[in-house]
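Here the structure comes first, spelled out in structure tokens, and everything after it is commentary.
The complex appears here without one of its protein chains, the remainder shown in place.
Residue numbering begins at 1 within each chain, and the chains themselves are lettered A and B in the order written.
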Amino acid sequence: MTKDVLVFGEIRNGKLKKVIKELISAGRRLTSGEGAIDAVLIGEGAKDAASDIDGYGLRKITVVEDEALKDYSTEGYADCLSDLIRSADPAYVLMGATAMGRDLGSRVVAKIDGVMFSDCVDVNAEDGRCVARRPVYSGKLFIEITPQGEIPSIITIRPNNVPPAESVDGSTEIVTHASGIDRGSIRAIVSEILPLAGGRPDVSEADVIVSGGRALKDASNFKILEELTDLLGGAVGASRAAVDAGYADHALQVGQTGKIVNPKLYIACGISGAIQHLAGMRTSKVIVAINKDSNAPIFEKAHYGIVGDLFEVVPILTEEIKKLM
Amino acid sequence: MKIIVLLKRVPDTEAKILINQNGDGIREEGIKFVINPYDEYAIEEGLLLRDKVGGDSKVTVVCMGAEEATENIRTALAMGADDAVHICDPALKKPGPLTSATVMAKAIKDEGYDIIFCGKQAIDDDMAQVQGIMAEILDIPQVNVAVKFELSDDAQNVILQRRIEGGDEKIEARLPAIISCEKGLNEPRYASLPGIMKAKKKEIRTKSLADLGFDDVPGGGKSRILKWLPLPKGGECRMVEAEEISDAVGELVRLLREEAKVL
Partner (left out) sequence: MHIRFRSIEMDFELSEEQKMIRETARNFARKDLEPVAVEANESGVFPTEIYEKLGELGFMGMTVPEEYGGTNLGSLCLVIALEEISRVCASTAVAVSVHNSLANRIVLKYANDGLRDRFLPDLASGKILGAYAVTEPAAGSDLASLRMSAVKKGDEYILNGTKIFISTGNKAGVIVVFARTDQEDKKRGISAFLIEPGFDGFSVGKVEDKMGLKASTTVELVFEDCRVPAENMLGGEGDGLKIALSSLDSGRIGIAAQSVGITQAALDEAVSFARERKQFGKRIIDFQSTRWKIADMAMNLDAARLLVYRAAVLSDSEQRSSKEVSIAKLFASQAANRVVYDSLQIHGGVGYTKEFLIERLYRDARVLEIYEGTSEIQRLVISREVMEEYDRMMPD
């Protein structure tokens, strides 16, 4: 087993997902001067995609654009990737913890007799060994885990957790590989992709909620929150005060007499934080409070707070997040 | 049709999870253990399929777990599953996905199967690997994160929708196959009172590692947990301040991204 890192780039609709730069960054930590970082790109558009990661100090990019592997299939990609892993013999194989990564990784790990760490939020090298941090119990705790023995490790890493790699001088060898896989041998085939219907999730199911209180002053001002929410793919919520004042529909009400919500991120804008409201969103993973009043009770429950006028803060927040996307 | 459903006993999602005294796991006293919520979708889909196909179709629950898991198996039987295999062995302590997949695959092979349903992940270790490893061991196709399921007219294939970023993939797979189930696939039924009474008489076949032909625990020892870490303390609210509001917001975004990891 070498000390190398093999990075798998996910290609969807001919585009290479940007998480690969984060994987390269993680790869650099793991090799820390000793091993090399290679990449594998499989699928239609792989050759063009290779140029996206040329100039990141990779040793080799293997491109597979076989007709049989033009679109993702578990078995096709797993067979191909496993072959490449066996010949390259890396210590670590990095993938994004995406639908593809999770699906592919678990099939490949069985083929290569390795170990897999799923959905990691951080990866580092300690004493020449990989230490991966990952959430367990639905994110209530974290563990740091390391492989034992000379076995290859597949590590899937959650997007937007490891900072993306910066480009470096030098070019990378790009090699084409023919997988030799017969499409007829693939037993689960994707026939089409159905885009998700538009519209926001229901507030009781949303992962992200941006909520407004009476400080919104008018129903039309909820537009400010909607822009932010849509960027984050979330739902809009409201306090009872806002609903009673007619600024929002009761369906959006979060709280004792409204809905109990449990998002990963709850942004309370101009909400004072009365107990009835808190009862509805208390279990949110991360609570951000924006309020003009530094004594507002919501700040006692929030994880992060900004004392300020929501009409100033929220638009700036929207812009900052746009920059991230 | 012989339908297999995988079941795992896990702490209730509403339970308070704390690290134990030794720092090598979670504190288990006082925690309620339930059927892994994603496995409930698997059980329900298995029951729906059995009732659709009819004949002598059967839903068999396969659970690898401690003795206490019988109560969760019994609940699955109360929901309507026909019988169960409970793999229980003192040597199996907190098995990883490779061990679980290897041992359960053997039990499933012994049972015979046409299709296997499981949850997309277990909410304790959140590894989501058992289905992929098992599919490789059994040499069958896998479809993960299914939100829609249909048996083809000739009952030789399954047609599914699988959730990916921004949409769903429509997949057709040849049977036998393993399907992992996602929320939204169906609405799991309650264990009805008649079901609870019938469950008493349903068979649970207990198997040790030896019964399945294993001399010792397969697939163990490939990883080691170095540390268990709690979430950073709730405590004080981190007030983000700066001269300019725009700087404060920028800092907030940075914190949300790098520290809280929610962006």
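Quick notes on this structure:
We take it that a residue touches a chain if its C-beta (ideal position, glycine included) is under 8 Å from a C-beta of that chain, and two chains touch if they have at least 3 such contacts.
Since the structure is predicted, the reported quantities are computational estimates derived from the model, not experimental observations.
Put simply, the hidden chain is in touch with A, B once you look at the whole complex. When the omitted chain is restored, the residue from B:K8, B:R50, B:R74 or B:K120 that touches it is B:R74. Screening B:M197, B:A210 or B:A242 for touch with the missing chain picks out B:M197.
On the side of subunit B, the interface with the absent chain consists of residues 71, 74-75, 78, 190-197, 199-200, using the contact rule stated above.
One chain is missing from the display, and on subunit A it is touched by residues 256-257, 275-276, 278-279, 282, 300.
Basically, only the chains that are shown with their structure count from here on.
Centre-to-centre separation of subunit A and subunit B, using mean CA positions: 21 Å.
By the touch criterion stated above, subunit A contacts subunit B in their complex at residues 12, 72, 74-75, 78, 98-100, 102-103, 105-107, 109-111, 114-119, 121, 131, 133-149, 151, 158, 160-161, 163, 187-196, 208, 232, 264-265, 285-286, 288-289, 299-308, 312-313, 316-317, 320-321, 324. On the side of subunit B, the complex with subunit A involves touching residues 11, 13, 17, 19, 26, 96-98, 101, 123-133, 135-137, 140-145, 161-174, 177, 221-231, 234, 237-241, 245-246, 248-250, 252-253, 255-258, 260-263.
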